[in-house]
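See below for the structure under consideration.
The other protein chains are all here in position, but one chain of the complex has been omitted.
Moving on, here comes chain A:
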Amino acid sequence: MGNCLQGLTSSNDGVSLLRGSETPPPLLESQSSSDLQLHASSSSGMAFGPPPPYEESMPMYHPTPNVSRPASQLTEEEQVKIAKRIGLIQHLPTGTYDGCKKNRECVICMVEFMVGDAVRYLPCMHTYHVECIDDWLMRSFTCPSCMEPVESALLSTYEAN
């Protein structure tokens, strides 16, 4: 236990400065992959410059977990990566909570599931609220409960079928 990566710590401060105290809106709630517009041409050259002011309502993306940028400031490579991630997340099954006793609580928000809540099932069978897990999966593609990498689990499911 205990391992210090000082570079990370200092870059976090920069990010929180950049973002102020604004919380970005949940990514997938208002935005599905079909209406996600990523303009490769408008972003080139901007990616490394100082960030221009952006509107508070603009959806934010996380090319790496501790970086947040609106779509217009992503590099082409980051856009591809994020679009691919959104596609993979939408491959994961969703449903509405049916009162199953095995999954009682969403461990991210620590709130008990209510019948009818929109939930997402990960390949490891851990279940979360769609809005809780989708935000997390955009940052890190692993199950928060068992740390299983979701992508490799998805791939092995495909191979098995």
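One rule holds in what follows: contacts are C-beta pairs under 8 Å (C-beta built on N, C-alpha and C of every residue); 3 or more make two chains touch, one makes a residue touch a chain; residues count from 1.
Definition applied: contacts and distances are computed from a predicted model.
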I notice the complex is incomplete. Of the names "39S ribosomal protein L13, mitochondrial", "E2 ubiquitin-conjugating enzyme", "Ras-related protein Rab-21" or "tRNA pseudouridine(55) synthase", which is the UniProt protein name for the chain that's not shown? "E2 ubiquitin-conjugating enzyme"
Would you mind spotting which of A:M58, A:A83 or A:I108 touches the chain that isn't drawn? A:I108
Chain A residues touching the chain left out here are 1-6, 8-9, 12, 16, 21, 23, 26, 64-66, 107-110, 131-132, 135-136, 139-142, 144-145, 147, 149, 151-152
